[in-house]
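Only a single protein chain was left out; the remaining protein chains are all shown in position.
Lettered A, B and C in written order, each chain numbered from 1.
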Amino acid sequence: MREAVLAANLALPAHGLVTLTWGNVSGIDRERGLVAIKPSGVPYESMTLADVVLVDLEGNVVEGERRPSTDTPTHLELYRAYDWIGGIVHTHSPFATAWAQALRELPCLGTTHADHFHGPVPVTRQLTAAEIESDYEERTGAVIVEAFVERGLDPLELPAALVASHGPFVWGAEVEDAVENAVALEAVAANAYRSFQLAAGIEAIPPELLEKHFARKHGAGAYYGQPA
Amino acid sequence: MREAVLAANLALPAHGLVTLTWGNVSGIDRERGLVAIKPSGVPYESMTLADVVLVDLEGNVVEGERRPSTDTPTHLELYRAYDWIGGIVHTHSPFATAWAQALRELPCLGTTHADHFHGPVPVTRQLTAAEIESDYEERTGAVIVEAFVERGLDPLELPAALVASHGPFVWGAEVEDAVENAVALEAVAANAYRSFQLAAGIEAIPPELLEKHFARKHGAGAYYGQPA
Amino acid sequence: MREAVLAANLALPAHGLVTLTWGNVSGIDRERGLVAIKPSGVPYESMTLADVVLVDLEGNVVEGERRPSTDTPTHLELYRAYDWIGGIVHTHSPFATAWAQALRELPCLGTTHADHFHGPVPVTRQLTAAEIESDYEERTGAVIVEAFVERGLDPLELPAALVASHGPFVWGAEVEDAVENAVALEAVAANAYRSFQLAAGIEAIPPELLEKHFARKHGAGAYYGQPA
Partner (left out) sequence: MREAVLAANLALPAHGLVTLTWGNVSGIDRERGLVAIKPSGVPYESMTLADVVLVDLEGNVVEGERRPSTDTPTHLELYRAYDWIGGIVHTHSPFATAWAQALRELPCLGTTHADHFHGPVPVTRQLTAAEIESDYEERTGAVIVEAFVERGLDPLELPAALVASHGPFVWGAEVEDAVENAVALEAVAANAYRSFQLAAGIEAIPPELLEKHFARKHGAGAYYGQPA
């Protein structure tokens, strides 16, 4: 698992999703209850397997010499809330972050979006001053979960959230899925940004088109890709 | 032909036209009535000649172990409608997709556009719910053809269309021409996007300038490039 | 000179100024009255010294097997009008073309601009239908010259023009200077584009700042760079 997590972290700069050390990927071994995560503030160029840290679901370091990512409590909150998640990616990728900073959900303006996300990607509320002062990173995970509960959204079909004034958190059944969803999110965030510049306030795609494209790739009737 | 189609598919990421596996190229052998097309959901990095699928004009797989692109029925609809087409490219390239998602035709704002496309590149209407539910991909091809018929456009002189809320389909006499047209479409879509940010609602170029530039590259009097 | 012209042409894609074959560089040997120029429609990847064409100032091919760039008459018109020019670059670089297509001169919004161009870069008028139909490429050069004459501009201090609905032509004392000016033009066109998105209609920089920066790099009192 540490190898998959290392590879996934190194995939972030390769896909143009991170600047400096701003981003992190984790993966979980559900049987052992252990999360492998990027070390805090270590450059991608020099990161090795030994830098990946293993923590338990309460955040205790179980293996590794490094301090884990400061965002570890956010990851753990999501792993505790969604027990089907296998991997989580956090980036400050340019266009997804622009929507998060604009405090706007990412509308579904095209089939590219619908292929990966079953509707608009929600933006969280701002944390309160009290939440920021106490367990800030854990509360960041909690407002993501809250956003899904309040809107009645299924995090399995909508594997991403924009944290207000911050940036995207993205997940998936496996670490590799989480990375793919993070790449997809940035691409559709860029598409939607540019569509808005051409036609401000354009409406979301028709619901039947959204359903069709999401169903081509997900669920029992999916027919995109090769048979497993 | 499979080699040309493989090379053309690999040219898409090299030209920055695709993210992940979002794009596909096909080519047709008119004599044999066979279409070579990209397999569905296979990464470009690992794609080989054996992955390219051969189908007939009704979509039956004739050769190859892979499932063909889910967009195959769209390609076939265009091959059936336009018998001079030798290759088709579909991408979600960033700026062309922005126009498609904005539901706006791509206006001809400069000579770069006129060199390749004889007027504005049309955007299709949205598919109806009934069309989406039945033969969605084939109907996607049909609304492209419909857009050309309704506007009285010549697909030979305007080898591209923007599918509403989706992205561009581009064609050409040969597979290589289709790829070149896809590259050109993305570049002029970006130029037009930026021109609109500087001067919203700017008008199309004068018709005589459009005619001049298109004629420099196409038809009996063309004088661009080297003699064949 | 052919080697310098080949190297300069190959520098265009290296600097991100061209897509496909859309761009060309020429250089002149004033003593012999010969212009070396890119062949028409030949890909940069495969261009060799043998592809560079030599023409005289009337456009007759003197050496080379290839057909010269279709834009050759525009280059020649500029060489005839400005006898101190040693090289000319024409591109469809993204941001400079956006201004040209928007029919707007490129305002001087910063010192980066002032370092290279002594004021706003003019946009030409549109050619008339008659001009387009007869000697189109030569007339394209003529409207550039006309724009400088009408505005009382010095092409030595302002080595670039935006041809309306087309793109930039850039020149310099040597071929290498012309390439550098084309790189600078694209960068300042991008800067000005983004500044306009943040503050529409912002005014040009104060004249004394323009004079200072231009004089740091040009003329008798220049003190930028190393002594020759």
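As a convention for this text, contacts are C-beta pairs under 8 Å (C-beta built on N, C-alpha and C of every residue); 3 or more make two chains touch, one makes a residue touch a chain.
The shown structure was predicted, so the numbers you read here are calculated from the model rather than taken from an experiment.
Peer 1: Indicate each shown chain that the hidden chain touches within the full complex.
Peer 2: Contacts of the unshown chain, counting the full complex: A, C.
Peer 1: Looking at C:Ala130, C:Ala199 or C:Ala220, which makes contact with the chain not pictured?
Peer 2: From the options C:Ala130, C:Ala199 or C:Ala220, the contact with the absent chain belongs to C:Ala199.
Peer 1: Out of A:Asp29, A:Glu133, A:Glu157 or A:Glu203, point to the residue that touches the absent chain in the complete complex.
Peer 2: Final answer for the missing-chain contact: A:Glu133.
Peer 1: Which one touches the absent chain: A:Arg2, A:His75, A:His118 or A:His166?
Peer 2: A:His166
Peer 1: What residues on subunit A make contact with the chain left out of this view?
Peer 2: 19-20, 22, 39-42, 66-67, 70, 92, 94-95, 97-104, 126-127, 129, 132-133, 136, 165-167, 193, 196-197
Peer 1: May I ask you to list the residues on subunit C that touch the chain which is not drawn?
Peer 2: Within subunit C, the residues touching the omitted chain are 109-112, 115, 180, 183-184, 187, 190-192, 194-195, 197-199, 202, 205-206, 208-209, 212, 216, 223-227.
Heads up, the rule we're going with is that only the chains that are shown with their structure count from here on.
Peer 1: I'd like the angle of the rotation relating subunit B and subunit C after CA superposition, in degrees, nearest 5.
Peer 2: 90
Peer 1: Measure off the straight-line distance from the CA centroid of subunit A to the CA centroid of subunit C, and report it in whole Å.
Peer 2: 46
Peer 1: Using the touch definition from the top, which residues of subunit C touch two or more other chains?
Peer 2: none
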